[in-house]
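Before anything else, here's the structure in question.
One chain of protein is taken out of this complex; the other chains stay put.
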Amino acid sequence: MNSANYLYVAALLFTIGAIGVVVRRNAIVVFMCIELMLNAANLAFVTFARINGNLDGQVMAFFTMVVAACEVVVGLAIIVTIYRSRRSASVDDASLLKR
Amino acid sequence: MINLALEVGKTATPEATMFWILAPLAIIAALGMLLVKKAVHSAILMAWVMITLAIFYIAQGALFLGIVQVVVYTGAVMMLFLFILMLVGVDSADSLKETIKGLRPIAILAFIGFGGLIVSLIGRATIGHPSIGLDTANANGNVPALAELLFSKYVWAFEVVSALLITAALGAMVLAHNHRVTAKPTQRDLSILRFRTGSLANAAGLPNPGVYALHNAVDVPALLPDGSAAPTSISAMLEARGDVIDSSPFQLGQAEDVEGEDK
Partner (left out) sequence: MTSNLLVYLIALPLFGSAILLLAGRKTDKWGHLLATALSAASFGVGLYEFSQMLSRANDHRAVTQKLFSWISVGSFQVNAGLMLDQLSICFVLLITGVGTLIHIYSIAYMSHDLDRRRFFAYLNLFIAAMLLLVLGDSYLNLYVGWEGVGLASYLLIGFWNQKPTYATAAKKAFVANRVGDLGLSLAIMISFATLGTVSFAGVKAHAGQASTGALTAIGIMLLVAATGKSAQFPLQAWLGDAMAGPTPVSALIHAATMVTAGVYLIIRSNFIFDAAPTAQLLVAIIGAITLLFGAVIGMAKDDIKKALAASTMSQIGYMVLGAGLGPVGYAFAIMHLLTHGFFKAGMFLGAGSVMHGMDDEVNMRRYGGLRKYMPITFATFGLGYLAIIGVPPFAGFYSKDKIIEVAFNMGGIKGVTLGTAALLGAAITAFYMTRVVVMTFAGNKRWDEKAHPHESPALMWIPMVLLALGSVASGFLFTHGNSLVNWLAPVVAPKPEHQSEMLKPAVVSILALVVVLIGVGIAIMKYLRAEVPLVAPEDVSIFTKIARRDLLQDDFNEAVFMRPGQKLTQALVITDTAVIDGAVRGVARLTKGSGSVLRNTQTGFVRSYAMWILLGAIGLIAAIWVVTL
């Protein structure tokens, strides 16, 4: 089994997540795509830990998970606040900075 | 290119079998997450991807991480997502029509470009580098080895990340806190308000559901003296959802019928 296959999967997941951020309009779905990108990165880290034979990659993945959790908490709180004031969860409605 | 194909196609071991079944599923789930209309469906597909990733972690010798992935990510984070979805509007469906001109073609191009670039980079980086495997690293078990690394080499990062967690919790509390701008009306205030309205019809309070009906479930409306349903006894939300049960069959019959049933 070639460990690099996991890396290709991670790359694909990352790309899908990146495109998802751009394409989707619902703020929460955008956020989920961001989480997908983080997870793909985690997969890459773990795979490299296996390839290199030491656990540094796993420790990095661990920290990434913690940071992702914090980010989800705060991000969703922000989305809720915006929803409360604007009654809309679409990212396109927050376009006051347009020219 | 041939070497790449050969190297990629090594599929002897059980791990390979597992990989080749689950990886395409994960990718399809991710694509689906991108393309479905309802947000809740996206959340479910996301959960599937996370579980698949947990299996991958365990397969690669990151046992601790795999469990943590299930517990924290799929359990806590995805549930959080679902809660917020419920709060924000589970019915809100994205129309698939794109409002920004030209974004979709550029997105497809970016997808191909980005993906191709990274895949080729990875290929160049890894072909010819055999993987060492984690057997020696995990000799004493994955968790002790991880703990050893965490508390010696990365202890500073560990401390900082814990500070980050505290900050995030505080931040969430601050953002979710709903500061009242007016004083909370007391029972006395509410009572006074009730008598100050135009008509005194609801001065005694709204009727409870199920009054004079056989069942007092929340979705069974109370009956008025003429036998029709009292509209104010059911929550407006249920009415909007159409979850109101017609209470006419639950009407109390004549007194002699009741006595007959009792015997």
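By letter and in written order, the chains are A and B; residue numbering begins at 1 in each of them.
Here, contacts are C-beta pairs under 8 Å (C-beta built on N, C-alpha and C of every residue); 3 or more make two chains touch, one makes a residue touch a chain.
It should be emphasised that the depicted structure is a prediction, and the values quoted were computed from it without experimental measurement.
Who touches the missing chain here, B:Val71, B:Ile100, B:Ala169 or B:Ala217?
With B:Val71, B:Ile100, B:Ala169 or B:Ala217 as choices, the missing chain is touched by B:Ile100.
Of the residues B:Leu121, B:Val143 or B:Ile192, which one touches the chain left out of the display?
If we include the chain that is not displayed, B:Leu121 is the one touching it.
Touching residues of chain B against the unshown chain: what are they?
100, 103, 106-107, 110, 113-114, 117-118, 120-121, 124
Need a quick check: the contact residues on chain A for the chain that isn't drawn.
18-19, 21-23, 25, 91-92, 94-99
Operating definition for what follows: only the chains that are shown with their structure count from here on.
Using the average of all C-alpha atoms in each chain as its centre, how far is it in Å between chain A and chain B?
Once rounded, the distance between the two centres reads 15 Å.
Using the touch definition from the top, list the residues of chain A that touch chain B in their complex.
Checking each residue of chain A against chain B gives 1-9, 11-20, 22-26, 28-29, 31-33, 35-36, 39, 42-43, 46-47, 49-56, 58-59, 61-63, 65-74, 76-81, 83, 89-90, 92.
Tell me, which parts of chain B touch chain A in their complex?
7-8, 10-13, 15-16, 19, 23, 26-27, 30-31, 33-34, 39, 42-43, 46, 49-50, 53, 56-57, 60-62, 64-65, 68-69, 72-73, 76-77, 80-81, 84-85, 87-89, 92, 94, 98-100, 103-104, 107, 110-111, 114-115, 118-119, 122-123, 126-127, 129, 131-134, 136-138, 142, 145-146, 149-150, 153-154, 157-158, 161, 164-165, 167-169, 171-172, 175-176
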